[in-house]
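With one protein chain withheld, the remaining protein chains of the complex are depicted in position.
For subunit A:
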Amino acid sequence: MMAPGTEFGEGDRDYRLTSPAKSSKKPPPETSESIRVRGLVIVSFWAVVIFLGLPVWLWTTSIHRARLPLQEMLDWADGKACKPTFPLQIAIEAPFLQDAEARHLMRMTQHALDDLNEFSAHHLRLRLAKSLSSPSGRNASIPESQDLEIGQVFQSYEDLDVRDDSALTVRLRAQDSIQAARSELQSHSTILDVAYAPNQTPSVSSSSSALATFIANRLQELFAEEQAIIAYILGQSAAGIQSTLHSPYVSPATAPGSREVRSRPNRLINPEMAARLASRMTRSLKYAPTYHITMSLFTPSASPSSWQIESALAEYLTPLLDSISAVSNFTVDTQVQFHATFSPSVHAPEHDADHGVWTLQEEDLSGFINAAEWPLSPSIGAGPTLNFVLYVPDQTTSPLVVKGTQASSWLIPHWGGVVILNPQDASTTSVGSTLSKEAIRPALLTFSHQLLSFLGAPQTLPSLPLQLQTLTRIRAASLLLSASSTMGSLARLTVALPSIAIPETVSTAVDATLSHLRYTCNALKEGKFTEALENARIAEAEAERGFFEKSMVGQVYFPDEHKVAVYLPLLGPVGVPLIMSALKELKRMWASRKAQRT
């Protein structure tokens, strides 16, 4: 477009300096009116640029960074905001003792426990249970463990949970027939029955008691593995803090706090235990809020042709999954595959005449799953997939066990488990047969053990409710630490990359995470472990959501030179006439002012 404010002159001015005869006329001077108009036009264009263009540029190209509570996030990541403690309540039921004696026994046992305990974050607190009438009118002798159906077990477990929120109940009984104290933990309840000899009855005056020491040792044994795992988890996070101490983004003020956290767990775990725990931890699955379980039936022939898996699942596995639902959710799928042959690399089963079984070599176990031909899709549902394979061998090669250990089931870390179901009678392998619910039952029980070990539940506790409780606490601890470290990573990322945008969703996710972390910490301190786990799960989900926000990374790799390529093609040609005319105008104004002064 034309430059505004023009002036016209003669067609050829080139002769001005050459020939005096043809001296061209200089154009008459401009009127002041036209000079003023020209100046106004230039000003009007520049006014649009400065008063409208500049704000538009600033407003539209500024990167929106929401405010994040960086210091709080770093505090959480360094472990300064919360010292997780795990106070467990142990209730002591002693209906046959006097109140004063019972209290005295409790105090002595507590002293003994405190002496034994080296890890102060995880401690046991004893209290006397309110005197409840014992259910079903038991006598003083130890009741025999009953082989209850799993459904009934969890019914009674829930009742216990509702009645008192202790982790464990110790029931004391005097028994005449024994010399020293004995204890027994029922496999389906959280009750530890302790029987003591009559001469061990504590009296109020004695300062020490063999019974108290015995109870303290037993309790410490029961929770030792859990303490070790929690100490290991906390130690892992402290080690992580230590590695970030040397990075430039963490202030030196965090050094003393983390040193303190670091020293305590190291005293507790000796190296072999640490190594064992480390290998156990890597074998167990990474936490996910939902897991998908695939139950598969593989058979090398065409029989059994179906299985009553749905009713078997509903009766044997679903109650377990429901009770673990506080930790993670599970979805289950099933499939059947016929004519599932081994891969060529696996040796055919050999007949072991000594035991009358067919054996598989141990080296072949890893190749047992013929991944090439067996349809085990790695990811169907939401979350990681666990595959549980039930293999019914051919009648000619049954019973099939692993050589050496004679085991018929094994775990494959991070993948699932395999159970070889050797048919008890010929009917299961006849053509067109159906695998009955009762036949599947032992396999499902094995699977549930495998599932619990996948989730990281300690194996030494014989009681299932105790395992679940331990799992709850361990998960709460690990989720708390994982969410806190995500917060720390996000804070460091925000500081390190000033060019990325922080949308509001990240800010809300961070606020939600921090508030749920606080709830978790408080719930842990008060001993409300299921509530702590719930809050920890929400905190972890929110932290992941905030950290992996997709819109944050749009501008990261945008070098500044590219900005030139973006702005110049349009603004260059538009800007050149504006700048040239402004310069000309300024020169003229300067010249006229100088002329005025002289």
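Just so we're on the same page, a residue touches a chain if its C-beta (ideal position, glycine included) is under 8 Å from a C-beta of that chain, and two chains touch if they have at least 3 such contacts; residues count from 1.
By our rule, contacts and distances are computed from a predicted model.
Asker: Not counting the visible chains, the remaining one has a UniProt entry; which protein name from "GPI transamidase component PIG-U", "TATA box-binding protein-associated factor RNA polymerase I subunit A", "Protein Abitram" or "Very-long-chain enoyl-CoA reductase" does it give?
Answerer: Per the UniProt record, that chain is "GPI transamidase component PIG-U".
Asker: Check each of A:V41, A:A239 or A:M281 against the chain that is not shown and name the one that touches it.
Answerer: A:V41
Asker: Taking the full complex into account, find the residue in A:A180, A:V553 or A:V566 that is in contact with the omitted chain.
Answerer: Touching the chain that is not displayed is residue A:V566.
Asker: If you put the missing chain back, which residues of subunit A would it touch?
Answerer: 1-2, 4-11, 27-28, 31, 37, 40-41, 44-45, 47-49, 52-53, 56-57, 60-61, 554-555, 558, 566, 570-571, 574
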